[in-house]
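As you look at this complex, bear in mind that one protein chain is not there, while each of the others sits in place.
When the chains are written out, they are named A, B and C in that same order, and each has its own residue count from 1.
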Amino acid sequence: MFPAWMDFMIKTVSELGRSYIRRPDHKHTAKSVNLLCQSLLTRRGEASGVALAKDIVDAYSEMDNDCKIQFLEMIASDFGPDNDSVAKAAQAYLNNPCYDSIKGLSKALKSSRVDLIEMLNFAPGGIEVIIQMRELVLQELKQSKKLLPLEVDLLPLLSAWFNRGFLEFRQITWNSPATVLEQVVNHEAVHEIKSWKDLQRRLGKDRNCFTFFHPALHQQPLIFVQVAYTKGIPRKIGPILAQENGELKTKADSAIFYSISNAQPGLKGISFGNFLIKQVVDHISKEMPEIKIFSTLSPIPRFVNWLQNDYLKRSHTLFTEDEWKLLLKPDWYLDEQIRSQLKDKLILSCAHYLTSEKKDNQPYDPVARFHLRNGAKIENINWEGDLSENGLHQSAGIMVNYKYTPSQIVTNHEAYINQGVIRYSSKIKKILE
Amino acid sequence: MFPAWMDFMIKTVSELGRSYIRRPDHKHTAKSVNLLCQSLLTRRGEASGVALAKDIVDAYSEMDNDCKIQFLEMIASDFGPDNDSVAKAAQAYLNNPCYDSIKGLSKALKSSRVDLIEMLNFAPGGIEVIIQMRELVLQELKQSKKLLPLEVDLLPLLSAWFNRGFLEFRQITWNSPATVLEQVVNHEAVHEIKSWKDLQRRLGKDRNCFTFFHPALHQQPLIFVQVAYTKGIPRKIGPILAQENGELKTKADSAIFYSISNAQPGLKGISFGNFLIKQVVDHISKEMPEIKIFSTLSPIPRFVNWLQNDYLKRSHTLFTEDEWKLLLKPDWYLDEQIRSQLKDKLILSCAHYLTSEKKDNQPYDPVARFHLRNGAKIENINWEGDLSENGLHQSAGIMVNYKYTPSQIVTNHEAYINQGVIRYSSKIKKILE
Amino acid sequence: MFPAWMDFMIKTVSELGRSYIRRPDHKHTAKSVNLLCQSLLTRRGEASGVALAKDIVDAYSEMDNDCKIQFLEMIASDFGPDNDSVAKAAQAYLNNPCYDSIKGLSKALKSSRVDLIEMLNFAPGGIEVIIQMRELVLQELKQSKKLLPLEVDLLPLLSAWFNRGFLEFRQITWNSPATVLEQVVNHEAVHEIKSWKDLQRRLGKDRNCFTFFHPALHQQPLIFVQVAYTKGIPRKIGPILAQENGELKTKADSAIFYSISNAQPGLKGISFGNFLIKQVVDHISKEMPEIKIFSTLSPIPRFVNWLQNDYLKRSHTLFTEDEWKLLLKPDWYLDEQIRSQLKDKLILSCAHYLTSEKKDNQPYDPVARFHLRNGAKIENINWEGDLSENGLHQSAGIMVNYKYTPSQIVTNHEAYINQGVIRYSSKIKKILE
Partner (left out) sequence: MFPAWMDFMIKTVSELGRSYIRRPDHKHTAKSVNLLCQSLLTRRGEASGVALAKDIVDAYSEMDNDCKIQFLEMIASDFGPDNDSVAKAAQAYLNNPCYDSIKGLSKALKSSRVDLIEMLNFAPGGIEVIIQMRELVLQELKQSKKLLPLEVDLLPLLSAWFNRGFLEFRQITWNSPATVLEQVVNHEAVHEIKSWKDLQRRLGKDRNCFTFFHPALHQQPLIFVQVAYTKGIPRKIGPILAQENGELKTKADSAIFYSISNAQPGLKGISFGNFLIKQVVDHISKEMPEIKIFSTLSPIPRFVNWLQNDYLKRSHTLFTEDEWKLLLKPDWYLDEQIRSQLKDKLILSCAHYLTSEKKDNQPYDPVARFHLRNGAKIENINWEGDLSENGLHQSAGIMVNYKYTPSQIVTNHEAYINQGVIRYSSKIKKILE
């Protein structure tokens, strides 16, 4: 059944004796898998690479969470660069800073962790497991720095592998495999997909769903953006999510990006999003020349939070003391009367929030940060754009349109990057005045 | 036609003024493309990455060879790591050899060349051009070291991208696209394919041709191995190459690898060969259980050369002085009489050559080196195995069978790697006695 | 937009004057489409066939049901063979019964309806519309014979087109397009699929779903059979339909066909079912040699109905008068006590029903008829096999296993066809004694 070298390998490994302790249920321990990793990194790995990698990948997949973390911590501590070699190479460079000493330093710095991860990828399904490893690493990093060395090796390797040049731009439709659609349902992060009927609506004739796939990750979208074609830029999300059967309005002139979701938490930080948005704009421009306007209809995820926690704490003159009290009531945003009463000031403070409020010199709001950096401008602030519980909770029901004008994308992007300029429409300007 | 940001980019670049000198024929110069590369590496690149990368890749493709070399030399000299930063980081590490200073060193060492190559890959067809660049780099490196820094960055990146886990194992048949078959014809390195009819023979019913493809290199095999199914291990190449129509002999029990060729000179040194051989052995074992024997029928590319240049110069007692004179005649190997006369001694010296003659502690013969390292053993030395001009010229017509016995591949490989052991059959042993 | 000849055609047709009456909403009437059909059948059709066919197919698709029937009735009455020509040819044959007069008769008999249907198939989506037409024809034929001539032409043409040689045998999995899966849900006729989760269960690791597709009917299965792999032949449907996650039991030795459904009501009477069952038996035998037993777990759709309406009306001695009264109570089969009381006699009468009760010399029960004709034998009668409302209503909860033993399929089939023999197991024999 097994290829000969794997049988051999397994035998050899099991001869490693006491240190190779499998649990009574014959499952691997973090330690026993670590030993397999060491085998993979020796010359033996060259002969039986694929088989050994498969063994490790399978063993990891069967571990429980604690065991996985224990294993990753071992990898993070055991397979780093050798301090002596690095020190020697660093000194050599300082003595003689030439190209050869640079090469020496690079070599000394390359951790065998990188080799190990590259070899794990040999296994069928290896890439999936590596991505799952990183997902766990990112989770753990919130509490402890132990796994940081692993993250430092994983990020550049995954960035190289998921280079935009290898990504396939595809459309998801009702003809796509159920496995793919299932993932769209599971990973939709903005407006929950409640049923397969709901999903079918989102793939209707007046819609499109675009994604990037990687050829080694079969049937697994990396990221997807949902587009609705409308007449003019819509200001409310309700009609877009409603389950009416949607014929493509022949007069549609706008493409609305109403949801962008990452489907691979283990690839966080390897940004495909900006490439995807641009590719979609290009694609639609070419295939549907009647579409002239590109805009989002976006949530403002942290507006209410900011309003209550940051803004109100600062001295300001916008809200009266009475209004202030209303805003401090729990769940005030669910009370239509309060909202109506404060409407103008909420809109104004939202405009202020989007255009001026920063953190680390970037827009405070993560969605604003993403689209402004990409070259969009703030087009509209939409009162009662999203009256869902979530919409009220996050932003008192307000939504934003970020508009992508093809001819301005680069200049907007550059002004944003170089001078921190945030572009907004005359309508926003009027609000702010 | 162009996306907006590309128009913008082109305008901007052309405003760079005098330094951006296009030749009268409006073709890019190495210098103007270098400027494009610098744009790609600035923040501007983020907005217009794909478009800019496409511009550079297209410009490079249109350059003549001299211009290409000039461009690559600029890349090799201009985009390296910054010496001051490296020095500072090296000193920081020596002062405090902790994980953070390791990170600092790694960051300082990463050349923007690597970023540049990664971004060139964004362009459609980028990967092909990068591989062509490396082909040229490897050629130039034979004369000059100028491009070494580029090679030092290209090799690990290409190795990561062409990780065995991303390669697709496929069969080439008469149903394959003509573009693919054309490349098999062009890259066959061992036994020339003289016509499409010749090719059709090699894809006949008693044959198989296996390859690795990479998903980003459409229709371009990376490497291919040609297999013939036979009764017993054949000792002559003639019947295998003959253009008779070949029905699969129902009694075939052996798979003979009679030709292995690399189809991507720009990926030299990124070894797929050993993975391919193993995958083919596994595949055939599973799909055709009646095949029990796996063997090559291989040339001995440097035997005659070694005999005349190395062996004869050393003191030895094998050939008499008269025989020696025969061997020094030009083209003696074409003379059947001479060959017959020396037959036994040629076979003996060939056995000696294959089993004992080394260079850098490895077998002198490159084909022997490849198969022995992979875990094969020397099975037969075949007199008059290849009477083609090339066969006579390289090895006085002698061929070798390297045999792959699945259950011995790992042990053979390990003995070879660790103790330099070269395994051979009792038949070879008898010759040597 | 339109090809020139279609513009011309439309103009010409609209010049046909008063008889060509479109309704105020510019939709076609049955009459106007009939005129288009006449155009298609003239020489004009040769030039603009595809375009005209598309026009007719589109017009038909937009009609309401009444209009469709009106149109089909016109086709059925207007495009038949010419009586005079047939009479002349019949006389000619009687005068001189040679090959030429046979040819003449054939020609005279061929209705232009057949030409018309063949030309409608030119249109993209034409085949779907033709199948829908036949579905309507079959419905109408239950009330009236008006459309019989159309059915007489449709059946042989569709039989030729859907020749088993053109059908593609495929597996439906969770990787299949949602459009395909949606149709499985919609057309499952035996055990309703209640949700996508329910569907996912039916496509689990211990299951298979096999179908025939026709290359011209993209994404539309013609028929599908659902298979569960079990240890031994199961006697109850409950566990098979239960929504537990199903790992393939490694010890499974049986393939159970627990549901066969036709997905194209418009192709009724063009039997794929027997071919599909045989293909599935062959496929599983080859791919899963550990599966030795092939059996159905089938409903007995008309047992209760027969018991109450046919059996009880006849004089018989099986049930006592008191028992008889119980059986005449409405919904007696829902009453567990009654069922228990009558258990042995119900099983016996069911065995009698399956093995002896006939209609037109065929088994009275349609499912029995299908499997026995196919070469199966009756293996088990399973008390409380299906306690769902439907199962109780149809068969007082009883189910049957029809067993397919590969080596006996042909003999069983022949005995059934030639002598009307119904094969059953010794267990059934014991019941009957």
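Methods note: contacts are C-beta pairs under 8 Å (C-beta built on N, C-alpha and C of every residue); 3 or more make two chains touch, one makes a residue touch a chain.
Since this is a predicted model, take the numbers as computed values, not measurements.
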Which displayed chains the unshown chain touches: B, C
Chain not shown: contacting residue from C:V86, C:M288 or C:L334: C:V86
Chain C, residues in touch with the chain not shown (by the definition above): 3-5, 8-9, 43-44, 46-50, 80-81, 83, 86-87, 90-91, 93-94, 97, 99, 102-103, 105-106, 109, 118, 121-123, 126-127, 148-149, 152, 157, 159-161, 163-166, 215-216, 274-275, 278-279, 282, 285, 374-375, 406-411, 413-414, 417-418
Residue numbers in chain B that touch the chain omitted from display: 174-179, 181-182, 196, 200, 219
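We take it that only the chains that are shown with their structure count from here on.
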Pairwise touch network: line, ring, star, complete, or other: line
Chain closest to the middle, measuring from C-alpha centroids that were averaged per chain: A
Approximate Å spacing (C-alpha centroids) for the pair chain A, chain C: 49
Whole-Å separation of chain centres (CA-atom averages), chain B against chain C: 58
